[in-house]
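Working notes, beginning with the structure itself.
Just one protein chain is left out here, and the rest sit where they should.
Our next item is subunit A:
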Amino acid sequence: MIRSLRSELRKISTTRSWWVLALILFGWVGLNAAGIAALGSVLVDQSGGMVGPESIPPLVYSTVTAVGYVFPLLFGALASTAEFRHQTLTPTFLATPRRGRVLGGKVGAGLIWGVVFGVVGVAASVGVGALVLQLTGVHPDLGSADNLALIARAAIAMALWAVVGVALGVLLPNQVAVIVVVLAFTQFLEPLLRLAANFWEWTAAIGRFLPGAATDALVGSSIYALIAGGAADALEWWQGGLVLGGYAVLFLAIGGLTTWRRDVT
């Protein structure tokens, strides 16, 4: 399993997709963090005390997952589907014929590279965000235990999303299909579903288990949660993490029993 993990880590480091995605992640999260930080100071000034300055930094710092989780998800999915697309499953399974081990190595490598994405994303949301907060006169509040915990949990969420991506890529080995599914679901379908889920109490109870909602629960804050009006019974942070992990396990189990066992021709 260790050998398989090292092999999978090398597969990622020897191709370009990881740093291309990490670079876009940094830019996009940094842009959003800066924007929300700038808007936040205006909000604090205009609200006449309704919005306290302490509520702004968590919103800024959580942009890493709020707008950035799609990147580790895509990264993981591309890492898995590239094996099918370029038929590199042949040398992979020749070197490690026990396919379960390969899958284990992929999950481990996804988790480790996911942490890298978490660090890059946090560097953008906290690095750029805190700078803009400082410039606009809102205290970045980086010393607070709550904010530090939020940042750490955001990085964990990013790592989990990379694993969900790896698992999704095994379940849906067609690279084009998986890109379409990821973008359609994360950018369009899920935000809509989360909004719609808030109309009734029973749908809201189900909506908490949507992957994006679970991420917000894990991280503890998000611009979406604010827009949606902060669901009354949001999951605990660790429950959010378990839900995300649950998606990964579910996808891995189905993919591992179907596409992963197929003949490699």
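Methods note: a residue touches a chain if its C-beta (ideal position, glycine included) is under 8 Å from a C-beta of that chain, and two chains touch if they have at least 3 such contacts; residues count from 1.
Everything below uses one rule, namely that contacts and distances are computed from a predicted model.
Trainee: As a check of understanding, state which of "K(+)/H(+) antiporter subunit A/B", "Succinate dehydrogenase/fumarate reductase iron-sulfur subunit", "ABC transporter ATP-binding protein" or "Putative membrane protein" is the UniProt name of the chain not shown.
Mentor: "ABC transporter ATP-binding protein"
Trainee: Can you tell me which of A:94, A:145, A:176 or A:192 touches the chain that was removed from the display?
Mentor: That would be A:94, which touches the missing chain.
Trainee: Since one chain isn't shown, list which residues of subunit A touch it in the complete complex.
Mentor: Residues of subunit A in contact with the hidden chain: 3-4, 6-7, 9-11, 14-16, 82, 86-98, 105, 261, 263-265.
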